[in-house]
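One protein chain omitted, others in place.
Chain naming follows the written order as A, B, C, D and E, and within any one chain the residues start at number 1.
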Amino acid sequence: MELVPGNTLITATPDEGRALAVKLARLTVKATQPDAEVRQRLRLAYAEDHHSLIAIAQVVATEYATIAAANNHWR
Amino acid sequence: MELVPGNTLITATPDEGRALAVKLARLTVKATQPDAEVRQRLRLAYAEDHHSLIAIAQVVATEYATIAAANNHWR
Amino acid sequence: MELVPGNTLITATPDEGRALAVKLARLTVKATQPDAEVRQRLRLAYAEDHHSLIAIAQVVATEYATIAAANNHWR
Amino acid sequence: MELVPGNTLITATPDEGRALAVKLARLTVKATQPDAEVRQRLRLAYAEDHHSLIAIAQVVATEYATIAAANNHWR
Amino acid sequence: MELVPGNTLITATPDEGRALAVKLARLTVKATQPDAEVRQRLRLAYAEDHHSLIAIAQVVATEYATIAAANNHWR
Partner (left out) sequence: MELVPGNTLITATPDEGRALAVKLARLTVKATQPDAEVRQRLRLAYAEDHHSLIAIAQVVATEYATIAAANNHWR
């Protein structure tokens, strides 16, 4: 399966980079749990769980650091 | 939805960069849980939970590292 | 509210930088939970909870990485 | 045991780098718990546990930062 | 109180840098919980708790990244 959409970390803008960070995080979860039905069930659980929402925000922040560096911070 | 307010990581000052870090973290949560009512309920929970407050501080610290690098640490 | 005391990441020494890291972490908590009474109650809880103390140390370590980089590691 | 497949961090593409990040994370688990039967049992547990899936995504994000840097972000 | 022993991140060797990382982590805990008796009680708890030992290792790893960078990795 594709783990990096478009197979590049380069994006036109900081906002597109952010969307990529979110996608990268989701694709790791998909690679670890390929069953779509299970993922859907878990999604309902974590979307109501503030510990999980914060932990997801941590993952996205970490992915974004890499993407921002790849794009020379869009300077 | 917009994930990076103003679509830039560049801010005039370290303090504005910090405010952006806080916003980025909140927008990730919003993207993951789009229902404002649910978010409001969870906010009441985590604001009284010291584990969550510390975890949020960790996310903000991670976002801030990226923003500070983007701004060459405002030197 | 002010999120970065003095609105700068530059400090004279590594020790002052460390004090700033601690303050940044506390100010994020304050921004998320503005009620001083609630924060005082939570402080009593986390100061007796070794999981929380370690988690706070993690946040401070992360903030310090940014501050040290901003100061070219005080070399 | 081999901890880095191919003994290199260099990959042809961002997507291959991502696959390497996933493998590195799995090999650390294997080095810590060499019993394949135990790992299989634990895998069934964490694949149904959203906390674990998010924590795995965090590890992969961290590994990927290193691999992306090694590859000059495939620019 | 002193947060960075010797007020410098520069050490002669990687091993001394590592010892500094451990001390930095401990001093953050001390700054957050200044009561020596409470810290001693908590130390007994976390030294028998594998979750805490791993979390402490995470903090030390993060501190060490900063110290290693400050010392240009002792190359």
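Of note:
The criterion applied here is as follows: contacts are C-beta pairs under 8 Å (C-beta built on N, C-alpha and C of every residue); 3 or more make two chains touch, one makes a residue touch a chain.
For clarity, every value in this text was computed on a predicted model and none was experimentally measured.
Although one chain is not shown, part of subunit E still touches it, namely residues 13-15, 17-19, 22, 46-48, 50-51, 53-58, 60-62, 64-65, 68-69, 73-75. With the whole complex as reference, residues 2-4, 7-10, 24-25, 27-29, 31-33, 38, 42-43, 45-46, 49, 51-52, 55-56, 58-59, 62-63, 65-66, 69-70 of subunit D touch the missing chain.
Criterion: only the chains that are shown with their structure count from here on.
Centroids of subunit C and subunit E (each the mean of its C-alpha atoms) stand 15 Å apart. One simple way to say how far apart two chains are is to compare their mean CA positions; for subunit C and subunit D this gives 31 Å. Among the residues of subunit B, those touching two or more other chains are numbered 46, 51, 55-56, 58, 62, 65, 69.
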